[in-house]
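Here it is, the structure, as structure tokens.
A protein chain is absent from this complex, but the other protein chains hold their places.
For subunit A:
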């Protein structure tokens, strides 16, 4: 047998894990018990954070990376991948998460940004990163910084899917516009997007983002999840929608089924029965509404 030259953490391996998560639901959890409920419901991964976004909105204050001890407990409690959130630009929180062996780091606008100008240079890490975006330019800037997975931001903790839909349409609409362009026009389009021209050109060739793209921010029902899937997303993140609802286990199971059978309205009808109270929703047009999505660009 020849000697194997194993290369760890290549970009293919980082993107590869996201490819294995496709067609799945990633659930926000704050404790090992919640992580067990999520795994039992069929989550493909759990996202560890200090407080779910609905509580961050309610309580205010600075939201940070989860306690390292709780992340360890969550890792011990489940066999599925464990992701965890770091503040935007807080590369030391990311270093700690890497040292804890988390499987993916979410550099997230849901936490209070640590650097309101620069994101983390994600090329410096072995652990892969997922980042949020509201449009194509933002997505490609994050990929240029080393993100191996993208999620459209939506508005976390609102239970309102309208912003998730807006950001999904913004990304895909821009890709469709790009595809109709002459190659000579790509340079100015890249300038307008404020994204590297090479990535813009690659996106034009592929007809999609060059990494896996999940939906996030406001998904609260099986129908919301299937909506994002039918719009072309590769999978969904669900935050407060599960553990702020009346029956988290039942709702989590139903959303998982809805993502698999997103194209089958009969099955969607069946899994949408008797789920109890959904989380309370927030109107994103309210005058006092605090947009998390607008915290970074």
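Here, a contact is a pair of C-beta atoms (placed from the backbone, for glycine too) under 8 Å apart; a residue touches a chain by one contact, two chains touch by 3 or more; residues count from 1.
Simple rule for what comes next: contacts and distances are computed from a predicted model.
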Legend entry - Choices "glutaminase", "Mediator of RNA polymerase II transcription subunit 18", "UBC core domain-containing protein" or "Protein FMC1 homolog" - which one is the UniProt name of the chain not shown: "glutaminase"
Legend entry - Contact with the hidden chain (one of A:73, A:103, A:247 or A:297): A:103
Legend entry - Absent-chain interface as seen on subunit A, which is shown: 1-17, 19-24, 36, 39-45, 78-81, 98, 101-104, 123, 126-128, 143-144, 146, 172, 175, 198-199, 202, 206-212, 230-232, 253, 256-257, 259-261, 263-264
